[in-house]
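One chain of protein is taken out of this complex; the other chains stay put.
Labels for the chains are A, B and C, by order of writing; each one numbers its residues from 1.
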């Protein structure tokens, strides 16, 4: 659904900007892994595409608020970063397929890198509700980009929070994937949930495969619509039938099973994908 | 010159918006009849052309401020109307050729219609300084669009202020040109200065010709640059040599002698204009 | 607000633009597709197509570039799954087709000829002609006409054939005329002009495909001009105006230039409800200007200056 949300609060969280927006319909239907698309630039802007942002959190206040956490990366997110309380922004959401939750209680490791760390937090709540044990591995390039550490620590009463930074300014020096195998082993994890840059997701998936446990990843591809109609956000994913298809990160994802995503072929059309030029097609007419 | 001005105050004046902007270089060089061009829409806007606005007034505060008075007519001026104190706006100015002032004291009638009424006010100051008697005729469609009446009344100690409205909601019912002949006669005016819609300027010029006195008009044409380089703001004006040329309202004007402007031919290329298709050219190579 | 595309009546003048509404189901989550004038499908190809590599999208000033490369399921799956879903719901469907040879277009049309639920066929002529060194059909009147004639000859007589033209030509009127002479019942314009963007960080083209189609508000003035020129030359030919329509006012410009229906593409990416909003805004504008019917406004900007606007100030009942 599309709503015009009113900004309730804005704040800086280290390197990130956080906006809390009143958006009842979206908050109500939110599940962890969902994202929203936000129009940027205001009236008569030259920016025609919306920006995709994960929903970090929802709260029941004012009928329902959503919290967005983002980096001012380019002109669109910079514009968003300048919003103030009482400004309105147009949102479409919740979008995408959320993380599938395990039917029975199990041990979960939640990995979040860079702004992707906004996603594990609400996911942890949902998992904890189902009686799962939740351990965190959160990381980024530097301390000011490690998001959600405090909140994770508060949630993880029974569990652990591992922080990593590339520059060693906080927690373990290195990437989340350096710490992950140890955490999986220590916690005897059943499943990994991950959100972050594509390179990280690829490595997390490799770690999961190595450890013999499934990995659920929430991917990030450049998106023009976020609702499945523009076909610009595709990546090669292997289906249940073993066939690789160019699936939409927005509507078929953003959550996929890590081992199904052909990370090494992202940005290409694998020759054996359905409908690939020169032969991949299985159903040529 | 181009300056980034800081908005000092904003206010509504009946149907108009007034912005006072700190713009020292512009204020210093301002002469009545000058205008500025204002960029609108902010970063990444889709509006690429600036908006031309007369300078209503300048004040010495903060090194020099300019006051702009305008109607929120379309998207650009509506954006301007939303500016608040401390916002910045980019201005180029002062632009155009200002009103020529008489060498010796004389009797002047200043005509302002619609937002054009913003111009006579500072002009009256300059004329009064030279010892001229200044009478006003200010008019608009309705009372809320008659600008500057109070200020004119305060200035015109020795003189008269005549107000007109089309709907009769203030002053004389009718147009400024209905009242003008009487004022010219009563004050034994030597010259008329006028600013307002083109139709009004045309009629004011006719009144001046009838009365046998010169009229100085400040015209308004759609402008893309305001500095004389785009050639979009032209109108047919008769030169000292009797030849009609398509002159630029922005750089050759906006002030012209009324009887030199071929008002009835505005929006056309008169067949006898220099360089008109099929013959008007005097200097064909 | 009703309109006619050739002899077919549409309940609204606003349709989706080809390739901008996927299978239709995606938009159905947001609103009832019956409220569209028609759903125009992506360009259906013979074989399934995986499309172009990513990045497929780059934002440009008031526009975007896309190089999707006609990703789609191919005609078999389309007829098996996508068309029936639309047909069962009675959604007016204009099927866009794309091919690499005249024969391929004809074969596609043949497959559609007795398929239930095909309101009209739109021929996407912006495909590279593999028999002419990849030159796009729409760039050459002769090639475009051949495609149109072959499609018209096999298509059901009561399904209009709409030729979709591209603006990247020296003379759009001559291409339009060639298509109409070859049997096109209506024209749709414009498809995306070819553009390009370079990433100044990677120092490489922003799109994997290097060049891509420009769409969005930036191209509206090109669309209005094309519709104007073609309507001027072929006033009897129905035109679907497409290109940069974001608001009812944009749609109104195309209508005044000569379009009897309006396609919406990029705006849908921004606002899933764009078609409904644009129809409402267009209706309000027409009413405010005193028009009783959309048809009275079609091509109205062509009337000589100063001629009386007969339709105006009469009672309105759109």
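Definition applied: contacts are C-beta pairs under 8 Å (C-beta built on N, C-alpha and C of every residue); 3 or more make two chains touch, one makes a residue touch a chain.
Keep in mind that what you see is a predicted model, and the values were worked out from it rather than measured.
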**Fill in**
The one residue from B:174, B:197, B:214 or B:228 touching the chain left out of view is B:228
**Contacting the left-out chain in the complete assembly, out of C:79, C:179, C:242 or C:256** = C:256
**Message:** For a quick check of understanding: of C:43, C:60 or C:129, which residue touches the chain that isn't displayed?
**Reply:** C:60
**Request:** Just the residue numbers, please: which parts of chain B touch the chain that's not shown?
**Result:** 1-2, 39, 46-50, 90, 92, 221-225, 227-235, 245-246, 251, 266-269, 273-277, 280-285
**Complete:** Where chain C meets the left-out chain, the residues are 60-63, 65, 135, 139-140, 167-171, 193-198, 200, 203-205, 210-211, 214, 216-222, 224-225, 228-229, 244, 249, 252-253, 256-257, 285, 289, 297, 300-301, 305, 309
**Message:** On chain A, where is the contact patch with the chain that was removed from view?
**Reply:** 46
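We take it that only the chains that are shown with their structure count from here on.
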**Asked** Just how far, in Å, is the C-alpha centre of chain C from the one of chain A?
**Response** 35
**Request:** Round to the nearest whole Å and give the separation of the Cα centres of chain B and chain C.
**Result:** 46
**Asked** Taking each residue of chain A in turn, which ones touch at least two of the other chains?
**Response** 46-47
**Fill in**
Touching two or more other chains in chain C are residues 61-62, 217
